[in-house]
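Omission of a single protein chain aside, the complex is shown with its protein chains in their original locations.
Let's turn to chain A:
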Amino acid sequence: MSEKTDIKPPKGKRQKGNRGEEDNVETDTQASSTESKTTTLGQHERGLFWKTPLDLEVNKAKWWMVFGSLVVAAFVTRLHKIELPRHICWDETHFGKMGSYYINRTFFFDVHPPLGKMLIGLSGKLTGYNGEFSFEKPGMTYPPDINYVGMRIFCALLGVSLIPLGFGIVWELTHSIIASIIAGLFILFDTGTLILSRYILLDPIMMFFILASTYCYVKFYSYNASSFSPQWWLWLTLTGTSLACAISVKFVGLFVILLVGFSTIKELWDLLGNKENSIVLLVKHFLARAVCLIILPIILYIILFGIHLKILNETGTGDGFYSSAFQSTLKGNKLHGASMPEDVAYGSTITVKNSQTGGAYLHSHFHLYPEGIGAKQQQVTAYSHKDDNNLWIVMKENVNSKIEDPVEYVRHGDVVRLMHVATTRNLHSHKEKAPLTQRHHQVTCYGMNGTGDYHDNFQVEIVGGVPGEVVKAVKKKFTLRHLGQNCAVTQTERKLPKWGWDQMEVTCNPHAIDVKSYWNVEEVRDSRLPSVSFANHAPNFIQKFIESHIVMGKGNRGLKPKEDEATSQPWQWPLDWSGQSFSGGKFRVLLLGNPILFWGNLILMAVFIMLFIYDGVKSKRGTTQPQEIRDYRSSRFSACMWLIGGWGLHYIPFWTMGRVLYFHHYFPAYLFNAMFSAVVIEYGLTCIRLCFSKHIAMNVYHTALGVILAGIFYSFYLFSPLAYGTSGPTALDVNATMYGLKWLDTWDF
């Protein structure tokens, strides 16, 4: 055993196991005789075709050279012209904005967990961006004094790391330099992955943590012969850490957790099956994984969330999504350290908030319900943002209570009217169908200057209240029961269409009363009443954590396709069916995968399935093949199955999602698909090689490999303008950069 054994990076998941040593000795002698061409098989000299190892050997220097050139190429492709376009592209408007929020420490609401945006904020801060830019909408030009490039470079660096990670994963799985190179190239030269890596988005961060988790896991797995060694622990801990990071960027991180989870279960299952393992050892194995892959990630996730809440301590755009108590912890919020009247009296001006988590303010505005939707009266909605249209004055029935009147508190069981301050109309309900939830009654604003009719009367019933109890801000929940129809004012979970400004529907529910019909007074403006401090309502961290998650969950469920949004269907993604525009106008960037690679993936998947069935039937029907070939095949097939599993876990769940989907959701799955394809290509090439006589086998092999590599390069050369931006006429024009490349009508360039 000479230096040759060190050449290979640490012993991997080689199926050959006990035969490995013998192999190495053999290749050693052979390698010395064919020093000049280490990457060839050298079987001519050996003469014993079936006995030669089927992987091409490679020495350490070459390995690092190949690896290094891939990394350099990754840097070049990812960072080339990264400052262009000098305007906001697509979702940069969200994530740049959110990065700014972290820098400014203002509170906001988003459906994704915080890590990705915190990293964007951090990278901006470190590269001299001070959070002053508004990131208002896509297409807006960056002012010259705003350093947005720093954040783009940060994302691009994570994008760069995808190539070595992909290379490393395939290397660990197969120890085949050819497969690893192809995997690297598939990721390097895919235009879609490239484009996603170049902007201020969560996707590069997400993809980085997904591949990092996968890499750490296969690395960890490669040490399974030396369990509980320091390296073993190191990689196990790193796996847990990257998993935690993955899910802290987007909940899609769950899929890689599932991949690692299933693999771990399988691993434990195999350990259990080995009767040499004592029960104590098994328990140790189990506990080690439970601690590092379950408990550690949970703790990290909570810590990251804690940091998020710690940073965002000033009032901002997200306040309204949270409960009144939550808001009182935000600096600058009306409720923060505020003292305001605690009780509500007739004549007080109040805001009323729905008590379900994520509930919104009772709202009205100068717009009527459109023709055909109930009575054509003024709309009443629920609105999450703070606004003067959320203000109401509490009045007695038939009396226009004024602020000058002597104080009389609103109590449980009182019948009140609520007058909308801005429009001086009263909250009203009547026997018309509500706009969306048609079995409820419509709620409107009606009347003028506070005068109204019997249908403006609502009874205040404090939840669990006793007669005479006073309605208190924030603390007491109550229902507003319409006396005329015996129904309760309710915020439903549905969004009104355009005419209702996408605000939430408010109805009067004649059926069972639940939390959707509970309201609480949030703000009280009344000079007559004594003020009290709100500090004692503040929730603790755990309460905040739970509330944030419920609000996020609701937000995610609410991401239904809107009327005027381009959505895409999961079936379109692997086909590279249509792109997603990142930037239009003079400088066009279109998120579209490299079609050669995408379609190649599909073909290879079909090829693999056929090979798999063919070989399965073959071995069932008892064709004998040399042990070595069988070992080789089973090692490749298990790598393929694992990678295709990763692909499926990151792709198939989208079929079941009702929320709005975009093409960029596919790219984590694409990475797995790319690695899978690399292994299949390598396997296929080896199979082809074995079919030919030994004289021409290597020529065929190298020719085929050359054609494939050239194809990958050339396709990237053709489609790279998608990523680096095109201008001028569209592809149908003879003078266009991409003339003749519009192979599908659905491609929009």
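The rule we apply is simple: a residue touches a chain if its C-beta (ideal position, glycine included) is under 8 Å from a C-beta of that chain, and two chains touch if they have at least 3 such contacts; residues count from 1.
Everything below uses one rule, namely that contacts and distances are computed from a predicted model.
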Worksheet item: One chain isn't displayed here; going by UniProt, is it "UBC core domain-containing protein", "dolichyl-phosphate-mannose--protein mannosyltransferase", "Ras-related protein Rab-2" or "Small G protein signaling modulator 1"?
Response: "dolichyl-phosphate-mannose--protein mannosyltransferase"
Discussion item. Can you tell me which of A:261, A:306 or A:370 touches the chain that was removed from the display?
Written reply: A:370
Worksheet item: Which listed residue (A:150, A:261, A:555 or A:584) would be found touching the missing chain in the intact complex?
Response: A:584
Fill in: Sole contact to the chain not displayed, among A:527, A:540, A:656 or A:693
A:656
Worksheet item: Of A:69, A:231, A:339 or A:438, which residue touches the hidden chain?
Response: A:438
Discussion item. Residue by residue, what part of chain A touches the chain that was omitted?
Written reply: 269, 272-273, 275, 370, 437-439, 492-494, 497-499, 511-512, 563-564, 581, 584, 616-617, 620-622, 655-656, 658, 730, 732, 745-746, 748
